[in-house]
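A short worksheet on the structure shown next.
The complex appears here minus one protein chain, its other protein chains still in place.
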Amino acid sequence: MSSQRENIIQRAVQEVENGTIVNLGIGMPTMIANYIPAEKNIFLHSENGLLGIGPYPGEEDVDADLINAGKETVTVKQGGSFFDNAESFAMIRGGHIDLAILGGMEVSSQGDLANWMIPGKMVKGMGGAMDIVQGAQKVVIIMTHTNKNGESKIRKACALPLTGEKVVDRLITDMAVFDFTPSGMVLREVLNGADVKTVEQYTEAPFTIDEALVDREAK
Amino acid sequence: MSSQRENIIQRAVQEVENGTIVNLGIGMPTMIANYIPAEKNIFLHSENGLLGIGPYPGEEDVDADLINAGKETVTVKQGGSFFDNAESFAMIRGGHIDLAILGGMEVSSQGDLANWMIPGKMVKGMGGAMDIVQGAQKVVIIMTHTNKNGESKIRKACALPLTGEKVVDRLITDMAVFDFTPSGMVLREVLNGADVKTVEQYTEAPFTIDEALVDREAK
Amino acid sequence: MTKVQTSFEESVARIQDGDTLIVGGFGLCGIPEKAIQALAEKGTKNLTVVSNNCGVNDWGLGLLLENKQIKKMVASYVGENKIFEEQYLSGELEVELVPQGTLAERIRAGGAGIPGFYTPTGVGTPIAEGKEHKVIGGRQCILEEAIQGDAALVKAWKGDAYGNLIYQKTARNFNPLAAAAGKFTIAEVEELVGVGELDPDFIHTPSLYVQHLLVGTSYEKRIERKTVQQA
Partner (left out) sequence: MTKVQTSFEESVARIQDGDTLIVGGFGLCGIPEKAIQALAEKGTKNLTVVSNNCGVNDWGLGLLLENKQIKKMVASYVGENKIFEEQYLSGELEVELVPQGTLAERIRAGGAGIPGFYTPTGVGTPIAEGKEHKVIGGRQCILEEAIQGDAALVKAWKGDAYGNLIYQKTARNFNPLAAAAGKFTIAEVEELVGVGELDPDFIHTPSLYVQHLLVGTSYEKRIERKTVQQA
């Protein structure tokens, strides 16, 4: 794993609070599970119908009937449960998931998210992402701050088709943490040696800076 | 039981076909269960969450957790199942019940049913009746032909508030059997010694007479 | 992470005057006896109670009626209760009658984040008055809205410390729906089992719907109509 991705995951795992129900998106977010400290009792929700994802199975325990939303073989934790997809999304839509951490392609200053479709490319489908961003109590997006060309993925407005409008609560990149508040996007933290100036340079979307952060930099 | 009610039940039980799923309303319809021949394999649906009502329990098997929609203690038949009320009415609304037999206060010539509310009297509620008349594949109403004052309960239009509009498929009284078709209400059978003339006399609603019945009376 | 509580009194203290409360049970079958009793003792007032029925004079939700704790009742059938009749006729008690299937579906919708749905149930009846009508797939329907509770009281057969629940026979009825639709769900069980003892394939209410779990003792489980086979 690149150190960039590793850094993002390390910061993202701090979002996971003890005793909560968490849904992790496919890809980088799934990897967060490996970093959750053992003393935190978390129930991971998998939208294909499982509450309480356990670790990957040993070779002898691989079960084709027990997979996560990424179609990987998994196990079930003690106290977990299985259910159908209507129930699974009732949990999501009904606000019973405390935290969802998903990947992103673009995030706008008003908290719009695009993460499912690139026009002109083969459309694979949105899976459960549109439901999750509407339903989870807190939606955290993790993504690299810029694309391969060094351009900001945090845009004034998303150019890509949306997954959800005004749905992002927090954005974690390799450089910064932003919150989306009624009064706009706020820079809360700078990460991994970046400073506010660098963040401003690589962020297309306008944002304000948390007072505490201003104070810290002033020191 | 009055012979009038007994006659209605005897005719109504003939509606119950082997291998079907049947919902019986509270009161007189519930009693139909006792008349279903043992060789017919029927699954009785109880809207409080039971498919496969068995006979009343023996004294030692009475279970407060096992009741029918009339709140009577019952048993469960082999191959039966329990479910919650959303599932129970999914079965009803979704068209998975083959036949419902309910009591009636008034039925109109277009197949409207009133059976839940008398203005000026204390309203007890409709329970599941409004769902059942909309959802069951076939709705059969059983009631006495006339009220205590000898007035027709089969009306041009119902005077009482409706349970459902154009929902009755068949009406069985102590005197006659009517079907409700796109071309109106049709008298199919006269029962218990009544003749067409008597039925006409005691029926406010206009109806046509089944050809086969005309032929029979002509003989 | 355990949701086990020991005091019904303290648990129901979460419920505030004026709250909307969803209560499981069908007739007196599967009702949360202990939580209702504690709430009657607590005396919380001006409640909107959503439940298929309203108990009988001296049991179940009838206890809250007797105390005049209920401002509004949302139910499908309320015919078993004299006090109900008195309070309703005197205008003290507001009543919303909802067809049983629509009530179940509205509560399910509340738990499932479905703000509204169309149903043919009630079309052409007094229930449809003032509601939006729409023809979908050739069928005339009315719009019904979700019901959510500030709290829900449910009764299960067994539960574990995380809040996983299973129900027994027809005592399931509205309980799983109420559990999901309550923002704060208090579940009472006859038996607390160890975490892992409930088979994950056969859990009726997954843990995340439950906030408090209490063990009740000496359940009365009153029977409204005891019917037995003639020997």
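Read from first to last, the chains carry the letters A, B and C; within each, the first residue is number 1.
The rule is simple: a contact is a pair of C-beta atoms (placed from the backbone, for glycine too) under 8 Å apart; a residue touches a chain by one contact, two chains touch by 3 or more.
This structure is a prediction, so every number in the text was calculated from the model and none was measured.
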item: Omitted chain - touching chains that are shown; value: A, B, C
item: Which of A:Ala12, A:Met28 or A:Val74 contacts the chain that the document leaves out; value: A:Val74
item: Absent-chain contact - pick from A:Met130, A:Val186 or A:Ile209; value: A:Met130
item: Of C:Gly18, C:Gly79, C:Pro115 or C:Gly194, the one touching the omitted chain in the full complex; value: C:Pro115
item: Hidden-chain contact residue, picked from the options C:Ala146, C:Leu165, C:Val210 or C:Ile223; value: C:Ala146
item: Touching residues on chain C - with respect to the absent chain; value: 105, 109, 112-120, 134, 136-137, 139, 141, 145-146, 166-169, 172, 199-202
item: On chain A, residues whose C-beta touches the chain left out of the figure; value: 46-50, 55-59, 62-68, 70-74, 76, 82-86, 88-89, 92-93, 112, 117, 122-131, 134-135, 161-166
item: Residue ranges of chain B at the interface with the undisplayed chain; value: 18-19, 21, 41, 43, 45, 51-52, 76, 78-83, 86-87, 89-97, 134-135
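Everything that follows uses one rule, which is that only the chains that are shown with their structure count from here on.
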item: Contact pairs, highest-scoring chain pair; value: B-C
item: Chain nearest the overall C-alpha centroid of the shown protein atoms; value: C
item: Most widely separated chain from chain C, with each centre as the mean of CA atoms; value: A
item: Distance from chain B to chain A - Cα centre to Cα centre, in angstrom; value: 55
item: Intercentroid distance (Cα basis), chain C paired with chain A, Å; value: 35
item: Between chain B and chain C, centroid-to-centroid distance (C-alpha), Å; value: 29
item: Shared interface positions of chain A, touching two or more other chains; value: none
item: Shared interface positions of chain C, touching two or more other chains; value: 108
